[in-house]
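Left out: one protein chain. Kept in place: all the others.
In order of appearance the chains are A and B, and numbering begins at 1 in each one.
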Amino acid sequence: MEGTPAHRLYDAIKRVVGSYAFRVVVQGILTLWAVTTFTFVLIRQMPGNPIQIKIDQLMDQRQLSYDDALKSAAGLYDFDPDEPLIQQYVKYIGKLARGDLGKSILSAGTPVADQIRRYLPWTLFSVGSGLLISFTLGVLLGMSMAYWRGGLLDNTMTVVASIMYGVPDFVIALLLLLVAGVQLELFKVGDVLGGISQDVEAGFNVPYITSLVQHAGLPVLTYVWTTVGGWILTMKSSTISTLGEDYITVAKARGLPERRIVLAYVGRNAMLPLITRLAISIGFVVGGSVIIEFIFQYPGLGRLLYTAINGRDYTTMQGVFLVISAAVVVSNILADLVFGLLDPRVRVGGQK
Amino acid sequence: MSENKVVLSVRDLSVHYLTQRGALKAVSHASFDLHKGETLALMGESGCGKSTLNLALMRLLPGNARVPNGAIVYTRRDGSTIDVLKMNQDRLRRFRWSECAMVFQAALNSLNPVLRVRDMFYDTARAHGETNHHKVRRRALELFRKVRLDPERVFNAYPHELSGGMRQRVLIALGLLLDPQIVILDEPTTAVDILTQRTIIDVLLSIKDELNFSIIFISHDLSVAAEMADTVGTMYAGEIVELGPVNDMFYRPRHAYTLGLLEAIPRLSAGAEELTSIPGSPPDLVEPPSGCKFHIRCPFATDICAKETPPMEVVGDGHSAACWHADQVYARALQFTGAES
Partner (left out) sequence: MSQPLVELRHVDRSFKQGRVMIPVLQDINLTVAPNEILCLVGESGCGKTTTGKIIVGLLSQSAGDVLYQGRPVGEFRGKERSAYRRALQIVHQDPFASLNSAHTIGQILSYPLKRHKMVHSRAELRRRIWELLTLVDLTPPGDVVNKFPHQLSGGQRQRVSIARALTVEPKLIVADEAVSMVDVSIRVSLLKMMHRLRDQLNLAIVFITHDLALAKYFAWEGRIGVMYLGRMVELGPTPDVIVNPAHPYTRALISAIPEADPELTRRKERMILRSEDIPSLTEIPAGCAFHPRCPFFVPGLCDSRVPPLADAEGFRHQVACLPLTQGDALREYGDAFREEQS
C-alpha cells in the first residue's frame, strides 16, 4: 500500500506543503499581495488625478488647448484613470506577475523598474552603512555599560542614549545640516544638497570616495545618531539580564577566561533578542527615510517616493511600496533563519 | 573519617550583602572542616545562607557582597595549603573547577543554551590547559557512562534536548572532568521527579565511591541529606547552629532548630504520625534578633536565649551545637526518635 506511486506522490506533496520553506514562501507571497492591493486602492483614493495634473501642466507650459493636452497626456500614460478600478487592478496585477512595474507618470515613459534600480543603491548604501555603524556601536557600548554598570560610562551614556533615542530624526538632520554644514563647514552644503557629483567616476578611487562621504556623510550620520540610542539601551538591558543567568556564574566557576565568557556566553546570548530587531530594521532600510532624504536632497528611494506622492505618480508609488514590502518580508524570513542558526532552541521549522 | 586529612577548612567566615537598609548578614561566623572523601551536608531553609556560603567558597559572590572576616584554607594534593580568599585572580581561576567544582540544581539554567554539551567540556578543559580534544572527549564519554547517560548522544546534544535529570547528570560529569578534590552540590535533587532523584542519588553515591572526592552538599531536603551525608550541618539565619555525624544529627540532635526540622517532616514509613511545625518565620538578617537568632521561634527559649549568643560547644564525638538548652533538646529528641543515648 505504502509503495504505490499515488501514495508516494501524496506523501511528497504532503511533505512539501507541510514544510517550513513552503509555508514561509506562501506567507510571503500572500503578504505582498495584500500590501500591493491595499496600496493600489489607497493611492487611488488620494485627492487629485495625475492626468488632470499633467493636462494642467501641459496647458500651462506649452499653451495647448484642453483637448490637445488631453490627447497628448493620454498618450504618455499606459493606463486610463477613468477606467473602472477593478479593470485597472486586473491589468496591474497581470503586468506585475510578468515582472513589469509599469511606466512612471511623472517622468513620462521611464519604466518604474529603471527608476528604482537607479535610486535603490543610494538608499541601501546610506541607511545600510548607518545601520551597520549604529548596530556595532550600540552593541559594543551597551555591553560595556552593562559590564561596568553604575560606572561613569554607564551613567553618562544612559542619559545620552535616552536623549538620542527621543529626539525626532528630522530635528537631528536639520541640526546637523546647520552645525556641521553651515557653522563648521565640514561639509559643503551646496554640494551635499543635490545628489551625485557628475564629474567623478564611479569606482574605488579617492575622489569618488570623498564625493561619497561628502554626499552620504550627513544622512548616514543622522541615521546613526537617531538609532544608536535604541541599540545601546536594548543591548544594555539584554546584557544585564544575561549576566544574571546561572550559566554565567557556572562559567566563572569553571574557571573560564573572561574573554571566552564575554564572547561565547554573555555576548552571544545577549545579542539574540537584537538579531530579530536588526533583521526587521534591514527591511526598513530599503524604504529609507523620506524626510531625511528630502532634507539632504539625497537621491534615494525615499526622495523618489516623496516626489512620486507629490506628483500623484501612481505607478512609481506602487513600485516603491512593493519594493519596501518585499524587503520587509524577505528580512523577516532572514531573521527567522539567522535566529535559528544562533539559537538552537529555535530550530527553523522545528516542531517537536 | 576524622583520621583523614582535611581538604578544606573554613574558619569564622562571614558574608554580608550591602543593601539599602544596611548590611544583610547572610552568613555569620561559619566554621567547619571538610575531610578527604567526606560528604558534608548543609541543611536549612530558604534564606538560611547555605547558598551564599557555597558561593563564597568559590568566591563567586555577586558584586554587592563583602567578606568582613574569615578564612577558607584549601589543602592541595601535595599537602600545601592556601587561603582561597587571598588568591589572586589568575590563581583563583585555576583553582576553580580543577580543585573545587560546583554543580548547581537542575532547574537552574546552568548550561549555556547556545552551545553544545561538548563545547562546554572543551571550553572547561581548555581553560585549564588541556587542548587535546580527543583526550577530553574520551574522559567525558567515560564520565557519562559512569553517570548512566548515553555518551555519544549527550556529548553532541544541546542542553534543551536533554531532560532535567539528564542535564543534572551532565553537570555532575562536567564537575568531575578535571578530577577535583571537592565538589559542591547545590540542591542536586531539587525539582526533579522521584525516580530521577533516585538515579541521581545512586549515581552520586557510586561515583563518589569510585573517585573518592569530597562533597559539600546543600539541600533543604533532610531525607536526601540523611541518605548521602557523613556529616550534617544545620544552618539557621546565616549561622551553622549544629554540626555532627549524620546519625547523631538525626537521632540525637542538640539544637532546638534541628529538632524542629526533624519533627516537621513527614516520613513515608512512619504510618500515622504527629508532626509539629515551627511557629513564625525566619528573622530579618539586616537587623537580626539578639542572642540566639532562633529564640523567637524556639519552644525551649528562656531569658538567656534572648540576651546572649550561645557558643558552639562540643557535645559529642565530632558533634557540636550552639544551644543554651542542648540537654533539654537532647532529652526530647530521645523521646521523639526513640534512639538510645
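Criterion: contacts are C-beta pairs under 8 Å (C-beta built on N, C-alpha and C of every residue); 3 or more make two chains touch, one makes a residue touch a chain.
Here the structure is a predicted model, which is why all the values come from computation and not from measurement.
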{"item": "Among B:89, B:269 or B:335, residue touching the chain not depicted", "value": "B:269"}
{"item": "Selected from B:52, B:197 or B:320 as touching the chain missing from the view", "value": "B:197"}
{"item": "Per the touch definition above, residue among B:9, B:31 or B:223 touching the missing chain", "value": "B:223"}
{"item": "Option touching the unshown chain, where B:55, B:120 or B:261 are the choices", "value": "B:261"}
{"item": "For chain B, the residues touching the chain missing from this view", "value": "45-46, 148, 163, 193-199, 201-202, 220-224, 226-227, 246-247, 250-251, 260-262, 264-269, 271-273, 275-279, 281-282"}
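Everything below uses one rule, namely that only the chains that are shown with their structure count from here on.
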{"item": "Inter-chain centre distance, chain A versus chain B - centres from mean C-alpha coordinates, in Å", "value": "55"}
{"item": "Chain B partner contacts - residues on chain A that touch it in the complex", "value": "245-247, 249-257, 260, 264-265, 268-269, 272, 342-345"}
{"item": "Chain B residues within the chain A interface of the complex", "value": "55, 58, 60, 93-98, 101-102, 104, 108-116, 119-120, 123-124, 127-128, 158, 160, 174"}
